[in-house]
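Of the protein chains in this complex, one is absent; all others appear in place.
Here the chain labels run A and B in written order, and each chain numbers its own residues starting at 1.
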Amino acid sequence: MYDSGKIIPGLIIFVLFITIPIWYNHGDAGDAPKPELPKDAKNCVLPVEDIRANHMQLLNTWRDEVLRDGERGSFELDGKQYQKSLMLTCMECHTSKKKFCDTCHDYASVKPYCWDCHIAPVE
Amino acid sequence: MDKKRRDFLKVAGISTLAGLGGTAVVDRLVSGSSPAAANASGAAQEAHGVEPKAHAPATAPTGKRYGMIVDTRKFQHDPSLGEKVEQACITAHNVPQFPEKKDDIKWIWMTDYENCFTEKSLLYKDEATEDHQVPVLCNHCDNPPCVRACPTKATFKNKDGLVIMDFHRCIGCRFCMAACPYGMRSFNWRNPRPFIKEINKHFPTRMRGVVEKCNFCAERIGVGEMPACVEACGNTKAMVFGDLNDPHSEIRKLLKENYTIQRKPSLGTHPSVFYIV
Partner (left out) sequence: MFEKALKGNNYYWMWLAFLGFFIGVAVICYLRQYFYGLGLTGMSRDVSWGLYISQFTFLVGVAAGGVMLVLPYYIHNYKAFGRITILGEFLAIAALLMCLMFIMADLGQPLRGLNVMLHPTPNSMLFWDMCVLWGYLLLNCLCGWVILTAERKQVAPPKWIYFFVYISIPFAISIHTVTAMLYCGLPGRHFWLSAIIAPRFLASAFAAGPALIVVMALILKRVANFDAGKEALNKMVTIIIYAALANMFFVGLEFFVGFYSNIPGHMHTLTYLFFGLEHHGHMYNNLVPYMWGFIILFFVGIGLISHPYTRKQSDLWLGLGCASIFISFWLDKGIGFVLGGFVPTPLEEIVEYYPTANELFITIGIWATGFFILTILYKIAIGVEHEVEA
């Protein structure tokens, strides 16, 4: 191989560089986040696995139904009526954005822009 | 000879394809000239007798078409009404109040008669128009130029005939602002949050970089309430809101009993806001 003296160290540096996140954290992914669950509510609008995986799609669906299709009808859960609303339904039970939303979002390093417009509960 | 014929066939084939494609695009353009629940209207214009029938949609009115009558005489009788209406909207929709005029965001506001009705002759003004102001707000046109202009369908006409914004989708190109012939649209030139005096948790704020305007309180009429400005007028009937497509509605009754005008009707936008002068 030509220039192996340059290429091999170069490759090593490159590999080290792109693996910074791994060795910087000593190969430890950190503790799984523990979002604080509401104390007085038993059921969410979807089963826990579904809502954990698909809450963003659900919020988008609600958004399009309410805003674009004008379908503002409520739905029933445990004998109570709820609106399709992040601010007025989700955050009714999950009263803390910091202790619920942010724990996972920070861990996964995602920054949803919901809160640029929608108003988080006062904490 | 043969070669020429082959060339001819090639050219003919390609032009046929292009022609077919072209017509498809034209068809799409013509049929899709106003998307969403495009032609919710009709009856109102005919009753009003201003618009030529050729412009009115051919289909019978199916959905609703919300509209408003503003009785400017009531605003003259009670000059505090204007302020009340503006405030009600600002509170209901978290409309920011900036110190600099350059950043202004307005949904409904009071303006002079000649700014509202730019096409009316004003050589000799009567006292009422000289001294008093009239409220202006989005006209929720039946044929809205802003909806035509929007490249992402972020602004659209919903099934009730309201022209509203999907702030999630707006890219902030401001084509709708250039397209609106009434100057009713505002842009978030900077983050509006710090400039909202008291936050109403039942309505979101906006982020910087999106366009906003009066939404006829879509969020309120969706749950059977009246728009905030109409509610602020109390029972003065200075603003009356209702379905223009319902011949028995109060607004249609008022349109029948009073001579009303619209802003810039010559532009063919079919405004849904009517003024009693």
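Just so we're on the same page, contacts are C-beta pairs under 8 Å (C-beta built on N, C-alpha and C of every residue); 3 or more make two chains touch, one makes a residue touch a chain.
Keep in mind that this is a model prediction, so the values were computed, not measured.
Within the whole complex, touches from the chain that is not shown fall on B. Note on the undisplayed chain: of the listed residues B:210, B:232, B:251 or B:273, the one touching it is B:210. Of the options B:74, B:132 or B:190, the residue whose C-beta touches the omitted chain is B:190.
If you put the hidden chain back, the residue from B:170, B:196 or B:214 that touches it is B:170. For the options B:103, B:231 or B:246, the residue in contact with the chain missing from this view is B:103.
Contact between subunit B and the unshown chain involves residues 25, 28-29, 32-35, 101-106, 111, 114-116, 118, 136, 145, 148-154, 169-175, 177-183, 185-191, 208-211, 264, 267-269.
FYI, only the chains that are shown with their structure count from here on.
Separating the CA-averaged centres of subunit A and subunit B is a span of 36 Å. Across the complex, subunit A is touched by residues 156, 158-160, 164, 166-168, 199, 201-202, 204-207, 218-219, 222-223 of subunit B. Here subunit A touches subunit B in the complex through residues 63, 66-70, 72, 87-88, 113, 116-119, going by the rule given at the top.
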